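With one protein chain held back, the other chains of the complex are shown just where they sit.
Residue numbering begins at 1 within each chain, and the chains themselves are lettered A and B in the order written.
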Amino acid sequence: MKKIFTLLMICALLLVTGCGGDDNSSGDKKLSVMLSSNVVSLDTAQCTDSASFEVIGDCIDGLMQLDADGRAVPAIAESFDLSEDGKTYTFHLRDAKWANGDDVTADDFVFAWRRHCQKAGEYSYIMGNTVACVKNADAVIKGADPTTLGVSAPDAKTFVVELDAPVSFFPSLMAFPTFYPINEKFYGTLSENSYGTSPETFLSNGAFALSSYIPGAANIQLKKNDNYWNATKVALDGFQYQVVSSSDNALTSFKNGTLNVVGIGGNQVEHVQKDAELSKNLKTFLSGYLYYLSFNQDPKNHHAGALANVNLRLAISNAIDRESLVNNYVMNGAKATYTAVPIEFAPNAKTGKFFAEDQKQFADVINFDVSKAQEFLTAAKSELGKDEFELNLIFSNEGDSTSKIVQALKSQLESNLPGVKINLQPMPKAEYLSNVTSNNYDLALVDWTPDYNDPMTFLTLWTTSGCEIAEHWSNADYDKIIEDCTTGSLAEDYDARWEALYDAEKILLDNAVIAPLYTDANSVLISPNVKGIEFHSVGIDRVYKNAKLK
Amino acid sequence: MYTPQKDDFNFIAERNLDVDENFASQGYWKGVAVHFLRNKFAVTGVILVSIIIFFALFAPVVSSYNYDEIVSVTNSSGKEFIAKSLGPQIGASESQDFFADRTFLFGTDDMGRDLWTRTWQGARVSLIIAFVAILIDMIVGTSYGLISGYFGGLVDNALQRFIEIAGSIPTLVIISILAIFMEKGIGLVIASLLLTEWIGMSKIARAECLKLKEREYVLASRTLGAGNFHIIFKQILPNAIGPIITQVMFSIPVAIFTEAFLSFVGVGIVLPQCSIGSLIEAGFNNITILPYQILPPISVLALLMLGFNLIGDGFREALAPKLEDM
Partner (left out) sequence: MTKYITKRIFMSALTLFIIIFVLFVLIRIMPGDPFSVERMSAEMILQKREELGLNKPILVQFVDYLSLLASGSFGNGTSLYNGAPIKPILTTCLMNSFKIGVLSILFGTAVGLTIGIVAALNRGKFLDGLCTLVSILGVCIPSYVFMIFLQYTFAYKIPFFPYFFDPSKFLTSAVMPAMSLSLFAISTIARFTRNEMLEVLNSDYVKLAEAKGLYGFELIRKHVLRNALIPIVTVIAPLVVDLLTGAMVIEKIYGINGVGKLMVDAIAGQGVDYNYVLALGIVFSALYIGAMLVLDILYGIIDPRIRLTAKEGF
């Protein structure tokens, strides 16, 4: 017995020390960046979250990229030509190489784009007629022959895209990961579904390459890609990501020097602002995420049929103290928002003014005014013949700030609107989404991330055929405007389209289809020795190509 | 030669067939009580648990705040101030900020709610869980074990195979599956306890039953015509109660832990309700900058655990005095 036990002990010791033997701590300083959530997938056809987009963006260059100010500048494409009717783009590729020495060719793009449509992942819609309008994309997503997709490669260095309608922001879309290339030859050597699951199964053509990664990794190591076309400009030899879910852990690891770049939440921001030394490293900017309350108007919904009443919706929307919400509970620099498009997002290409610059334009229907809210409520009560409204508010229970916001909302609504009772229902994201998509809720706290830099990324949400988060609201005028602006008569007239979008937004808010809450912000602590990280509100959040560590 | 008549086997008089419990058990339980009370640790445990129960029952009632009340004032210019993230304080009249005259013994949380009230409200939840665990153990676990042990044979075999299967699925997996389709809240915690908690107890009850069912008094009771369930619950159970109570005492901490863990990972109690676990989770999010927020729930949890464990240990020693006599 004792012998067996000793033997087991020895085996265990060998196992533990044997695996721990690879101590190759380089010792020298390395840029360490916090990710607030796991990377979901490095496959551009399947990733859906900002962490994945960011890591993919580090490793792969698309046709275009965004510069520090968010303008589209050439990446793999040296230049492009646009046809007269605005429907055909011809990209001329530069001499770029994959990390294994292969040339980046137009065929890699054709392969990747066809594959993305064929895979029909969550983001494949962006190829289709609501966004990029690539010819036949919607048909291919539904199962048509992928070779009918409107892309072609007349030669190795020329890539041609045909569109169904002119898309004014098409070049900046090309910086979005869904439009990135995949090396076809390399992909062919991999076994099924293993693309992007390890450094060996992922090929980069961008500034960095993976050196350590598994799906769900808490720590991701990147190294410089020497075959990158612009490798001389890349200052970092490599850097690492660390997934940290607690904001307090993030702050502490920044303080003790473990991480150089961390994102922090409300209480920590407040703490840092009080600290003269730390606050010098704090950088706060709006992220373009819109938080809003979605009202389920489905009359069949068993106890929210009441929400089909516009006065009840208006009452709720006007009873929310958005400033208090932002200043007391979110506290990370987020801004109260009274429009359906977030603040500091989608600048007009001509005037440079942001779409939602004027926050007061719908003040008559969306504002914080308790007496007005109560008037709406009284109207709703008499129209519906009910005095009590019990509403379920569902939200996905990730993150500390979400739970604080809904608790504050509950408290505000219940005290400002007598007779309204809110039940909070937290749930994991998947369950939340399935409830939201199957119309099984009364109120839902939704946060929507812009996919491209145009108001349309938000406004298409509320069309009748729109996204799966359906408020069960349908308005022919609204649909008409949106259709005119994407593929219809207004698509080519920039100014008229811009104005029409305001009309659409007005219809939306007059009917209180949603109650916008706030535009979220990012509060980031950056070590003074780190320079040159670029932050964007669309697509890839952070870019490290030009980052330096002193 | 006398041939027995049928009448000879009738009861002479109608009489309670129960064992004379007073006589049989008094001496034993008196001994147990003496042993238990002599054990300083055990008494400490009882005191700790009583104090916590006392506060959990009365503190939220007496407190001037509601556990989900956001404490705020609006100043003359209409700006609202919320008493959030205040450290522990005892009301003093003259001071600069708005809430100086209020008393927050444990401070307030980052939503502006009184932590004193919330901590004891949370302790209530933990105690409710504790009593549910006792019920589950006593009712489900004990009956299952006793029945399995008493009937033996095929019944025992079937019941034991079932336990083997149920017990081989780790608790975590069961909870995960439940968490996917059940609504969050105390119901989920109780359901997962229902599915997992009683297995240990049933093993103990079965072992006790196997030992006791061969005793003469059981045989006697059976010859006198007592039914199976009468024997199980009236004859065997009272004599197996010692180890069962000990086991109950140890399963309470496990149950409270399970709740704290579930709430910590976010599938337990629903906000703004609170439990010890959810308070620890909230405190953890601010542990370095507002450390006073995590201290009360952790202390209450640790003391509660300590109390129940000490009581359990005390019971075990008091019920098995042979160790004491060495």
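The rule is short, and it goes like this: a residue touches a chain if its C-beta (ideal position, glycine included) is under 8 Å from a C-beta of that chain, and two chains touch if they have at least 3 such contacts.
Just so it is clear, the model here is predicted, and its values are computed rather than measured.
J.: Given the contact definition stated above, which residue among A:T197, A:T284, A:Q374 or A:T487 touches the chain not shown here?
T.: A:T197
J.: Which of B:V46, B:L194, B:I241 or B:I298 sits in contact with the chain that's absent?
T.: B:I298
J.: With respect to the chain omitted from the figure, which of B:A179, B:I231 or B:A318 is a touching residue?
T.: Only one of B:A179, B:I231 or B:A318 touches the chain omitted from view, namely B:A179.
J.: Any idea which of B:A260, B:C274, B:L290 or B:L319 touches the chain not displayed?
T.: Hidden-chain contact among the options goes to B:A260.
J.: Which chain B residues would touch the chain omitted from the figure, given the whole complex?
T.: Within chain B, the residues that touch the unshown chain are 41, 157, 160-161, 164-165, 168-173, 176-177, 179-181, 253, 257, 260-261, 264-267, 280, 284, 287-288, 298, 301-303, 305-306, 309-310, 313, 322-323, 326.
J.: Touching the hidden chain in the full complex, which residues of chain A are there? Just list them.
T.: Answer for chain A: residues 1-2, 4-5, 9, 12-13, 15-17, 19-20, 22-25, 38, 40-41, 43, 46-49, 120-123, 125, 141-143, 191, 193-194, 196-198, 212, 214-219, 242-246, 249, 252-253, 255-256, 258, 397-398, 428-431, 433-434, 437, 467-469 touch the chain left out.
Keep in mind that, in the parts below, only the chains that are shown with their structure count from here on.
J.: With chain centres defined as C-alpha means, what is the inter-centre distance between chain A and chain B in Å?
T.: 45
J.: Going by the contact rule at the top, pick out the chain A residues touching chain B in the complex.
T.: 246-248, 251-252, 265-268, 270-271, 321, 324, 328-329, 397, 400, 403-404, 406-408, 410-411, 424-428, 431
J.: Any idea which chain B residues touch chain A in the complex?
T.: Its residues touching chain A are 68, 70, 80, 82, 84-85, 110-112, 179-180, 183-184, 266, 270-272, 282, 284-290.
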